[in-house]
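Every protein chain except one is present and positioned as in the full complex.
Up next is subunit A:
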Amino acid sequence: MSSILFKNVRLIDPASGQDSKGSLLVEKGRIAAIDPKETPKAARIVDGKGAVLCPGLVDMRASFGEPGAEYRESIDSGIQAAVAGGITSLALLPDTDPAIDNPALVHYIRRRGEETGLVSIHPYGALTKGCAGKDMAEIGLLKKAGAVGFTDGARAIADTKQMRNLLAYSGFLDTVIVLHPEDPSLASGGCATASPQAVKMGLPQIPACAEAMMVARDLRLAELTGARIHFGHISTGEALSLIADAKKRGIRVTCDTAPPYFAMTEADIGDFRTYAKLSPPLRLEADRQAVLAGLADGTIDAIASDHSPADADDKRLPFAQARAGGTGLVTLLGVTLQAGLPLLDALRLLTVAPARLLGLEAGTLSIGAAADLCLFDPEEEWTVTAGSLPGRAQNTPFDGRTLKGRVLRTFHHGREVYTAEGLPS
């Protein structure tokens, strides 16, 4: 594999805290040198013209429709969206059809990722068989097959005793249990956060405390069992307070959020916009502010895309019947950059932080690391337009929004896997 020299770039490596202008040399798919004194003669030169070069993004929670719902998003189509978003490592949720609950399926997902070769795909294993919340999946065997963590995806484990057993059993495997924090009984039938607007719209509602109630239960069970847990897409201030307290008390807990929860509120579902129907549902402004505060103070450990594809027929329905979920791969970087965080911190939440949570060798610019890189212009604006985004699924909640920060080029293991329109390849 040939050498590449990135020159005139702003190198940002959250793992080391580096933020400086310079150059970076890639050889044989790995990072060979920073600010090299000599350039190999055959090296391709990429002139960044001052753009940021950072580790490729690590998205710790995304769903594709493969296997079972490829019409929404296949692995092939989904990774087109991922690389356009600067993402080079993806952890895929297991609540597919069939669910990723046996070792052969873990191997299948990994092999599909390798076939495409554009990004590193890491499957989660199902926590329970069929992600049905009842019988324990073979999590030991799934881990041996390469599952990076265990979850039932967008479903919570309703049965408290079974949850205790799952956490207790996982304790000896040195793995992380990723949870969807929402009391399923309280949330059943609901599609919008309880609010004056939802009352006026006549939508079945979910009180925001459905999240904190589940977080409280699972934190207590993590304390009881010593298991390591991670809450996905945290969206309320009440849950964040519980998590911050638990961290202080030494409970092994981490959490992430997704861009809609710090960039949108329930007001965005006005006029029954089904693209803004998400799970958990969009919250009130006070919770959005609490999520921003949680990102700034470190209570939230990572930002994930929460990519959840739907096709037109899933969304062109009355609000309560429409499928919940939005795409998020292409917009992950741009929306995060608008959260008001220092650039180094924002990129940490998108790279090395989620990589460490899942134990992945990714998300750094250290010498010898795989050359997974994202070159982006933090100033360039672009408008999100559903219908013309890369990938199959177009159900972005950010349709029509102008984002600042555009991915120019993405490299995976030293190979250019995405080039923005209009740039020489």
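What we mean here is this: a contact is a pair of C-beta atoms (placed from the backbone, for glycine too) under 8 Å apart; a residue touches a chain by one contact, two chains touch by 3 or more; residues count from 1.
Convention: contacts and distances are computed from a predicted model.
K.L.:
Looking at UniProt, which of "ABC transporter permease", "Aspartate carbamoyltransferase", "Monovalent cation/H+ antiporter subunit A" or "Spermidine/putrescine transport system ATP-binding protein" names the chain we cannot see?
P.N.:
Of the names offered in "ABC transporter permease", "Aspartate carbamoyltransferase", "Monovalent cation/H+ antiporter subunit A" or "Spermidine/putrescine transport system ATP-binding protein", the one UniProt assigns to the missing chain is "Aspartate carbamoyltransferase".
K.L.:
With respect to the chain omitted from the figure, which of A:321, A:385 or A:402 is a touching residue?
P.N.:
Only one listed residue reaches the unshown chain, and that is A:321.
K.L.:
Write down which of A:63, A:195 or A:364 is the residue touching the left-out chain.
P.N.:
A:195
K.L.:
Considering the whole complex, not just the chains shown, which residues of subunit A touch the missing one?
P.N.:
194-196, 198-204, 271-272, 313, 316-321
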